[in-house]
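This report refers to the structure that appears directly beneath it.
A single protein chain has been omitted from the complex, and every remaining protein chain is retained in its original position.
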Amino acid sequence: MSKKRTGVFVCHCGTNIAATVDVAKVAREMSGEDTVAFTQEYVYMCSEPGQESVVQSIKDNKLDSIVVTCCSPNLHEKTFRDNAQRAGINNFTCEIANIREQCSWVHADKAKGTEKAIKISRSVVRRVNRNLPMDAVKVAVTRRAMVIGGGIAGIQAALDIANAGIEVILVEKQATIGGRMLQLSETFPTLDCSQCVLSPKMVEVNRHPNIRLMTYSEVKEVAGSVGNFRVKVHKRSSFVDPDKCKICDHCTEVCPVVVPNEYELGLTSRRAIYIPYAQAIPASFTLDEDACLGLNPIRCGKCKDVCEAGAIDYDMRPVTTTEEVGAIVVATGFDLYGPENMPELGGGRVEDVLDGLQFERLISASGATKGHILRPSDHKEPKDVVFIQCAGSRDPAKHCAYCSKICCMYTAKHARLYKKHVPDGRAYVFYIDIRSGGKGYEEFVQRTMEDDDTLYLRGRVSKLYRKGGKVRVMGTDTLTGQNVEIDADMVVLALAMTPSKGTMEIAKTLKIGRDKDGFLAEAHPKLRPVESVTGGIYLAGAAQAPKDIPETVAQAGAAAAKVIALLSQATLSRSPLIAKVRRSHCTGCGMCVEACPFIAIRLEGGKAVVNEALCEGCGSCSATCLRAAIDVKNVTQMQIHEMIEACLA
Amino acid sequence: MPDNIYLPSLGRIAYIKDEVVGERAIKTFHVEPLDGGWFDHDCGQCAMLSVFGRGEAMISIASSPLVKGYKQFSIMRVGRVSSAFHDLSVGDVVGIRGPYGNSFPIDDWRGKNLVFIGGGCGLAPIWPLITTAVAQRGDFKDITVFYGGRTSRDIMYRAELEKLRGSVDVHLSIDKMEEGWDGYCGFVPASVMNRDPSPQNAIAITCGPPIMIKFVIQNLNKLGFKDEQIYTTIENKMKCGIGKCGRCNVGKDYVCVKGPVYSWAELKYLPEEY
Amino acid sequence: MSDQQPYEPKIVAFLCKWCSSAGSDLAGVSRIQYPANATPITVPCTGAVSPMYIMSAFNKGADGVLVSGCHIGDCHYLEGNYLARRKMYLIMKLLEFIGVEQNRFRMSWVSAAEGAKFAQVITDFVGDLRPLGPQDKLKRAEIK
Amino acid sequence: MINLKDIRETARDMLAKGEARAVIGYRRGSRGMLAEPAFLTKPEEADELVWDPTCFHNLSLYLVHDRKHLAHAGKNSGGAPVAIIAKGCDARSIVVLMQEHYFKREDVYIIGVSCEGTGVVDERKLATHLNGVQASNAAFDGDDFVFTTAEGEKRIPAREVMADRCLECRSPYPKEHNLVFGEDKTGRQLEAPFAALDRFEAQGAGERWENWARHFDRCIRCFACRSVCPMCYCDECVVDSITFPVTTETTADEKASRIRWIERSAARSENITYLMTRAMHLAGRCTDCGECDRACPVNVPIRLLNNKMEKEAREQFGFEPGASIGGPSLVASFLDKDPGEFIR
Partner (left out) sequence: MEKILEKKRVDDWVAALTGYEVHAPALEEGIWGYQPINGPIRLDHTNTKQPPKEFAFPQREVFFSFEQIKGEAPRLKQVMPSGPRHAVFGVRPCDGRGVPRMDKVFNDHAQDAYYNARRKNVAYVGLACNKPPSANCFCLSVGGSPVSTDGLDVQLTDLGDRYFVKAITEAGKDLMTAAGKLFADPSAADQKQLKQVHAAAVAHPQRAVNNPDQAPAKLKASFKSPLWDELAQACIGCGICTFLCPTCHCFDINDEVQGKAPLNGQRVRTWDNCQFPDFTMHSSGHNPREGTGARLRQRVCHKFQYFYENFGMHQCIGCGRCITECPVGIDIIHVVNKVVENAG
């Protein structure tokens, strides 16, 4: 590499610059720079003739890099880089020195303004000396997507992507897709039946030619990067062939094992061979390996004997496959905050204290009690029911600091559904405030309060315990300042929404960050709300933050749109101004790996390696490395060093 | 010698040629005195060149003492100063002080056969000797030049070597076969064995990477060359060029003063510190 | 520097490209006047500012060094300014510890919408530097 | 009380059984009573080992040397680990090295030694106490150090001649170890942590500068502080002003574009830049073994700089260097609650 031949083009910008900066002097000073082979001033560099003369001067003087001292790079960097390219030199060897916004417009003193303009220009000239010509990084794209999590978020995203003609693999941990929504009874604010809305979508997923459904499956490992991920999926064995299973239910009749039914949140029990819901997709029974007496015809084998379809196969083995996809949507949903963390609310051990989801099952027509509200302890209809909002939410000292956002709404819904079932019952709601932003939401709550005659008590519950067949709830009504004591037949806790266990696991597997509450972190809270920090991985649903179904569906649609936009390109093109490791100086200490906000660096054979597809060129690595072993191209430490020198000359 | 040995005189770059390109680039420079005269040098001596602001580097004078107007240097781009040289253009001014070190005893060799064996950029230190011998062709008997590079693009002074062919036996070699190469293919020491030059009334002068020199000498010994008939030059890091900065010594000898030219008979008994 | 001229502090200002540099552009567009003492060096992010740059600027004769970037939470690169905050805190404390005047190093958050704030930051900085006189503690001796 | 016999026994055993490639410990040197680093490879050498108040070296430095040596020879450690005698601070250094992947846990066998109630001597303090008298032996004895001199035994309360870092050490016990000798007296305090630093900081900025200016002026840039520090293991230090072919991979371009942050001249400005950069680079990594401070021939109180960083790290970021192998690094991590009031 021999010495640069740089051209410096000093713009007057009419009088915008020339009035307070001695442009001729700037040009003169720049021509004294070692590498500057040509300087020119012009009244409007960005005008047609100005641009032409830039192009011509590059050609005539065999320049290999240029500095245009003019206005902010946000305005004309592209213009002049295009000119550079037009003149046959690389566009990254063109830099702008901003002597208008950062100088002439803000300094009236011509001598001082000129001096500063010279320093700015000189530092950019020094920088350009070491600019490398570069081409945008191109990455080929695999036109297939993966959606992880088969709740409403995952289902919606998968359908949207598939409908755009892109193949989708939908990976669900459970035996059926549907997620939490499948457990809900009716949904606010319209009170339409949850399954009625969801089931058709589930069936569509199952039938869609572009969707490959992998239930009972988990993602174990991810390699590669945006456009080209390689994902290892582990499918557990269900021991039942879904294609053969006729869902005749003969097997459950003979199965001797009884275990609590997790889909009914322990309100009922099931057999070792079971179907989670009647509407499960895929529509097939599943054999619970852990509960089964041994997958062994000698020890039991009753189900296999009665299965006329011959769908049961004790020798079925788990399989691990590697799927290649270009983009990933993570929609792994939420769990409820464990009541065991809240001794003040009974710690999960007081009978007839339920959580919201249990209550959903209790009032669901398909639930354990076929839609009759009967309290678990004695199967009697509860007449006094206390709903407690913010159970675990908005309590930074002891529990979750954040607002779970949907509890106000579903508690109102619960109260109404309760009153519908038990018109003479009394419903009490403890709340802190009501947050009912959303279309039709406030009206919904109002109706619960007024039409349904629900007693809303503003305050926290300090304690509840069982007393004489009831649950005594002690709280305060902060509006009246009175202590309140209610002997309830049943209590429903609106527990905080937390990221699901599966969400926490997947965050680790995919190496996408989580926020301080454990939800998946979006790339930018405002501008990139459905993207993870890792390129090509998008977020949808309650895994990213507490949200209700409409919001979940909207975000799923947005994530799908991002995926479609990404995968509709044949290749990806990224800024080449990314980090580069000086391997010989890297000791593999891993500090850059830790510092990189985009998880773009890993250690390989004791050296840092930058993933070009992930690096955003922020430079955090370079400022962290003690050995100057990693630099962002064209903003290297050497360049900054020389710029500092130029600023102080 | 001038009063202040550290004060360089100025020289102007009169000519630059890309000798070898790539990661191990070599450029050849002709440096003319900026004003007034030049110091004289002998074959094998070096000069401390400087690019002001970047520092100094010891470089062999690659032109024959018979050439008066300028001095030639061929510099490989390896680091700070050498890279600065590669950035220069014709007309730029550099610093130069010297000459340093001893020289080849060329006068003792008149009437003898000369065998030159060079590798890589090791042709530069022996080039003044080759060109002087060719200029005084009548004084010497057979002159043979073995020279090899890693690839054909690493061969320096290619055109000049071709021009020598009339009066000198030139054997070029490259390490690995390439299309269109009609010379020897293999390492330089093997190339020498391939031709087995006679030790009779001969002096062998070798210069190149240390590992090459080691095998060349072994092979020359095998061919019957005595240690006194073998000459080489060594390069140790130098800063002052006058035996004070303390780094180039091999045992008690400062290479910048006692070297860089050694016969194998001398070198063999020096500690292995090069 | 001649004796007649009043002392003008020399400042090197590391501005992040997305916020503070844009903020200084806005100051320009709004024609807000401020002293010409700070020469900007645009960096991708405050997170890219190595403490070595600060040391080096003082070593090369800066009277003050400014590092300015996006407000916490607004970093274009999410976390860069968090990392910078910690590093800059440390170097600031170290400078202070050896007895360099506190006011010679400054960090600020200036968003793209805060043109006026940018001008204010520079004005204040220059104002605070003026009474301190030239920085000669870390400055390399000048060649005569 | 540590029984030297046990240490020797362990070393002998490990070498005899091939459980360690080498044992790095202390032995009596040729210059009076001072201990020096010992590198044992044969079981019979185990009797050379000593453990006394002059065992101030942080031997983990030699683990770094060993690893560089292996890398240079193109070998990987393979086989048996190197066993090393490590005090509390030394063991923390080893932890930081492992945290930075310099070697793996299984490559080292840490024979921990607790400093128990005391620590090691500061040669300078001792010299004033002995007043020109030469000592030939040093020994621990409860809260005292006992020195053998030509004029008989001299007993000095340890705290009078102990190194500042030991006086202020809050964890004089190698938490990370394979084997440990001596009692865990973590929590014992002879002086408040950062006592020397606090005393220094109590001065005004002007005074602090005057002091540092004198210290920086004295520095002769011998780089002993850097060479003796196990954390300064970079192949090429950023403050080196010369180009240094680090490996065969280093290109001419890299060598040519070496940044000269500071000049080689031992001038005040350059010395400051060097020492401050060093302090920055050691922030969160220095384990306060005090070796740099001890090695400096001209008594530049380097430890104060590192201490300052350590104190800020601890107080502002809740950070403790060398606490755990998997822990975060100070400058590559952050907390939401990091101080930000200084930012305008």
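For reference, chains read A, B, C and D in written order, and residue numbers begin at 1 within each chain.
Note that in this section contacts are C-beta pairs under 8 Å (C-beta built on N, C-alpha and C of every residue); 3 or more make two chains touch, one makes a residue touch a chain.
Keep in mind that what you see is a predicted model, and the values were worked out from it rather than measured.
With respect to the full assembly, the chain omitted from this view is in touch with A, B, C, D. Shown as candidates are D:G18, D:G32, D:G142 or D:P157; the residue that touches the absent chain is D:G32.
Interface note for the absent chain: among B:S152, B:S198 or B:N236, the touching residue is B:N236.
Looking at B:R153, B:K176 or B:K244, the residue that reaches the missing chain in the full complex is B:K244.
When you scan A:E33, A:E77, A:E264 or A:E522 for touch with the missing chain, the hit is A:E33.
The missing chain lies against subunit C, touching residues 140, 142-144. Those residues of subunit D that touch the chain absent from the view are 29-32, 34-37, 39, 57, 61-62, 124, 134, 214-215, 218, 220-224, 226-228, 240-248, 250, 252, 255, 263-267, 291, 294-295, 297-299. Subunit A residues in contact with the hidden partner, per the touch definition given at the top, are 29, 31-34, 122, 126, 645-646, 649.
FYI, only the chains that are shown with their structure count from here on.
A comparison of the C-D and B-D interfaces places the larger number of contacting C-beta pairs at C-D. Each chain gets a centre from the mean of its Cα atoms; for subunit A and subunit B, those two points are 65 Å apart.
Work out the mean CA point of subunit A and of subunit C, and you get 36 Å between them. Shared interface positions of subunit C, i.e. residues touching 2 or more other chains, are given as 51-52, 56, 79, 83, 87. Shared interface positions of subunit D, defined as residues touching 2 or more other chains, are 238, 251, 253, 261, 331-333, 336. Those residues of subunit D lying in contact with subunit C across their complex are 201, 205-213, 238, 261-263, 267, 269-270, 272-273, 276-277, 279-280, 283, 304-305, 308-309, 312-313, 316-317, 330-334, 336, 338-340, 342-344.
Across the interface of their complex, subunit A is touched by residues 100-102, 233-236, 238, 246-247, 249-251, 253-254, 257, 259, 261, 281, 328-329, 331-333, 336 of subunit D.
Listed in rising order, the residues of subunit C touching subunit A in the complex are 8, 10, 12, 21-22, 24-29, 31-36, 39-45, 47-53, 56-57, 60-62, 73, 76-80, 83-84, 87, 119.
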